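Note sheet for the following structure.
Note that this complex is displayed minus one protein chain, with the remaining chains in position.
Up next, chain A:
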Amino acid sequence: MTDIPSLLYTDVEDDLRATLRGLLADRCPWSDVLARVDTDEPYDESLWKSVAEDLGLAGLLIPESLGGAGATAREAAVTLEELARAVAPIPYYPSAILATTALTASPASEARDNALPALAAGTAIATLTIPATTAPGAEFPASITGSLDANGQLHLTGAATTVLAADRADLLVVPVLIDGEPHLALVDATAPGLTRTRATTLDATRPVGTITLDGVPATAIADPTQAPAALAHALVTGAALLASEQLGVAERSLEETVTYLKTRHQFGRPIGSYQALRHRAADLWADIAAARATARYAAAALAEGSDDAPIAASLAQAYCSDVAVHAAEECVQMHGGIGFTWEHPAHLYLKRAMSLSLLQGTPTHHRAALGGLVNLPSA
C-alpha cells in the first residue's frame, strides 16, 4: 500500500466540470430528459454530438496518437459525475469507457486503430457486448462463439442480453470463444446476421437490449493471451468510474432535496427547520463527502495504473452504490407527495441510482469480491 494519491480536483478537472455543467444546464434540463422518456428516441443525438465532438470528451481515454485526448480516468470520472447529475441520455459510459478501454487494452491492429479514432471523434458509438450486470472478476463470457470459414473469415454466433446501448452502437466489442479459447472481436453493427432489440428499462435514460449474432462476420482483435486481461481491464475501469456517476447522482439528489426543504412550508415553518429532516439531510451530506473521497481514489488508482485498482474499484462500488440509492430514495421521501409524481425529477435520479447499483456488480457482490482481494475469505 503506497501513499494515497491526491483525492482533490485539479484546476483542469474543475475547468472541465464547469464547461460540461454549463452545457448540460443549457441543453439537458431534466424536463427535456423526462419528455424523451415518452418518445421512441431514447438518445439525445444532438447532445452526444456536443459532448463528444464539440467538447472532445468521447476520446478522453484514447491516446493522442489515435485521435483522442490522452487524458486519464480522473478526467473521465469528472465527466461521468456531471453526466449523471443531469441524467444525460447519451451512451457515454458504454462507448467512451467500457468499449474504449477494452480496445485500448487490446494490442494495436488495423481494426482497432481504425475504430478508436472514430470513437474519439464521436462519429461512431461502441459498446461492449456483455450483460451490463457483469462484474470484474467474472468468468469470460461463453454465450457467443466464433468459427473461421473456408476463407479464414471469422463469424460469430450467439447472443448477449442487457447490453448497454445495444440498439444504438455502431461498433461492438465482443468477447467470444473460438475453439473454446477467449478472444475479443470487433463487429460492425450493420453487418448481416446481426439483430438487436431494445428492452424497456428501469432507467429509461440508459437503455439496454439483446444482441443476437448468426454467423456475423467479425475481426479478431485480442487473442487468448490478451483478451481476458483486456476484458478485465474494461470491467475494473467501468466499475471504478461508475462510482463517479453514483457520486454525481447522489449530489444532485441532495441538492434538490435541500432546495425543497428550504422552500416547502408545513405547519407554518419551512420543513427544513424540523430536526427529523435536518439530520437526515446532514447524514446524506456526510455520506456523500466520504463517497467523493472513495470515487476519487478509484479514479486516481486507475490513472496511476496502481495495483490497488481492483480493490479501489470494488471498494467504490461497495460504498458509492448504496450512497447514491439512499440519497435518491431520501430525495423522493423528503419531497413527500410531489416526489412520487411523474412530473417531478426525483424518480429520474432514483431510477438512475438504482440501475447504477446493478451495473458491473451489486454492492453485495463487490463486498464479497473484496473479501477475496484483501484476504478476508468467505465462510
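Definition applied: a contact is a pair of C-beta atoms (placed from the backbone, for glycine too) under 8 Å apart; a residue touches a chain by one contact, two chains touch by 3 or more; residues count from 1.
Just so it is clear, contacts and distances are computed from a predicted model.
When the unshown chain is looked up in UniProt, the name that turns up among "aminomethyltransferase", "Cobalt transporter", "Tetratricopeptide repeat-containing protein" or "Acyl-CoA dehydrogenase family protein" is "Acyl-CoA dehydrogenase family protein". Looking at A:12, A:108, A:286 or A:338, the residue that reaches the missing chain in the full complex is A:286. On the side of chain A, touch with the chain left out of the figure occurs at residues 1, 3-4, 6-8, 258, 261-262, 269-270, 272-275, 278-279, 281-283, 285-286, 289-294, 296-297, 315, 318-319, 364, 367-368, 370-371, 374-379.
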